[in-house]
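What follows is a structure written as structure tokens; I'll ask about it next.
What follows is part of the complex, with its chains left where they were.
Chain IDs A and B follow the sequence of writing; residue 1 opens each chain.
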Amino acid sequence: MDPAATAWVLAATSLVVLMVFGVALFYGGLVRRKNVVNMIALSLAAMSVVSVEWAVMGFSLAFAPSVLGGLVGGLDYALLRGVGLEPFPGTGVPSALYVAFQLAFAAVTLAILTSPFAERASLTGFTVFALLWAIIVYQPVAHWVWGGGWLDSMVSSLTGASPLDFAGGLVVHAASGFSALAIALVIGPRRGLDGRGFPPHSIPMTLLGAGLLWFGWFGFNAGSALAADGVAGSALLSTHLAAASGALAWGLVSWLRGRPSSVGMASGALAGLVAITPAAGYVEPWASIPIGVLAAVASYYALAWRLRSGIDESLDAWAVHGVAGVAGSLITGVFASEALAGQPGLLWGGVPTIMAQLISTVVVVVYAFAASYLLAKAVEAVVGLRVREEEEYVGLDVSQHGEEAYAWTE
Amino acid sequence: MMKVEAIIRQERLEHVKKALEERGFTGMTVCQVRGRGEEAGIELEYRGQIVKVDLLPRIKIEVFIDDEKVDEVVQAIMEAAWTGNPGDGRIFVLPVARAYRIRTRERLA
């Protein structure tokens, strides 16, 4: 047991859980007034459902020794069997804490995934989808990348290098972002969205959400060191610098075309945070600045394309998390420092590292997109994904929850 | 000059704006109101407590317009605001005694 590591991971786990509320508020501010309660409730519902599923079997599927040729973990830890006070194998932190830390990652991933459901999903449809997505997409992918699944060994044997994903650039961000795109294609655009966008109902709420995310991300990335050491410290500094440079880069690029919006700056910060996620403990801190800049620019143009395309991936999980997640994953293969990552990035001639990143990224993105597309089609057919037209017009807060977000009288 | 006052559904505002614009009526003033008519209202629930909301969100549009164009404006709003369901709203026309434009200080009617 490593008490100092435990002290930090206790705090880090709390921070990652807070990120779920960060996402909820970030998204909640971007929707119309009549849907904000629902937008927040989706994240809350998803976290609640996946938490129970995680205890029942999710953790085990992701982190128990492989079965089915490395497709998922077995049921060794199902119902939290054997999860107790002693350190989780390979770490210095108690098993129960490790379960909670990883659970918080799953919860954040599902919160990000609420984006394409915004302002039109039925609560039942979403909840069923979220539960199945956790089992069919999240937990297998986590197993492949982090749990000793087939991807790691396949890539290693092909390229001679391990795929690097420090804190979930692939598992969390690329997977949820590309899934969001697939879901948006199935669920279809919001009604009334003829060319014009809907203005966000509360930008301060969105900026508060961004603040909570920035804050929580320190737990996400520096916590992934699972230690209170230099790697954690370096990951924390890199995380902050990537966020700051992402915010600056998006601000500057959008300034060239008009005025720098605050939501844009916040999105740039998120893109930077996403992109540094796979890299945080593997690159030297200075590298986080180009990473943040590149990610923000990539997300900016992805978002512009998404708007032109007419695809209503409403809150841009794809453009921000998906694209910056992929960008970050690839750039990790460029900037990885041998001292930190155990294998040099392309910048130091490390071709195997970039190849490993490329292959693992393609596998995760393709699997997440395809599986989410099919799953969304299936859920649509069986339980339905959308509310009825009148319910959408009157707003989901009233129709799904019987609530109005803001009272109109004093 | 007359004042046309229309109470419509929120989600029809864009349609009404467009319909008026197409006919060349750009001037308008709108505000958020709550209304009830023959509709039943909705019941909301907070922590188990039922709160009856019988005043539902509506938009009030006010257009000041010369007498001879009133019919056109009424017609445009009527069509654009219509959904056929209870709660579509009302249009009222009120007489106006005088009107001024502040910028030019001119009297319009």
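In the analysis below, a contact is a pair of C-beta atoms (placed from the backbone, for glycine too) under 8 Å apart; a residue touches a chain by one contact, two chains touch by 3 or more.
The model shown is predicted, which means the values in this text are computed figures rather than measured ones.
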{"item": "Overall composition (this structure file), stated as a label formula", "value": "A x3, B x3"}
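The rule we apply is simple: only the chains that are shown with their structure count from here on.
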{"item": "Between subunit A and subunit B, centroid-to-centroid distance (C-alpha), Å", "value": "44"}
{"item": "Residues of subunit B defined as touching subunit A within the complex", "value": "9, 11, 14, 34, 42-46, 53, 55, 57, 85"}
{"item": "Residues of subunit A defined as touching subunit B within the complex", "value": "192, 196, 390, 393, 398, 402-404, 408"}
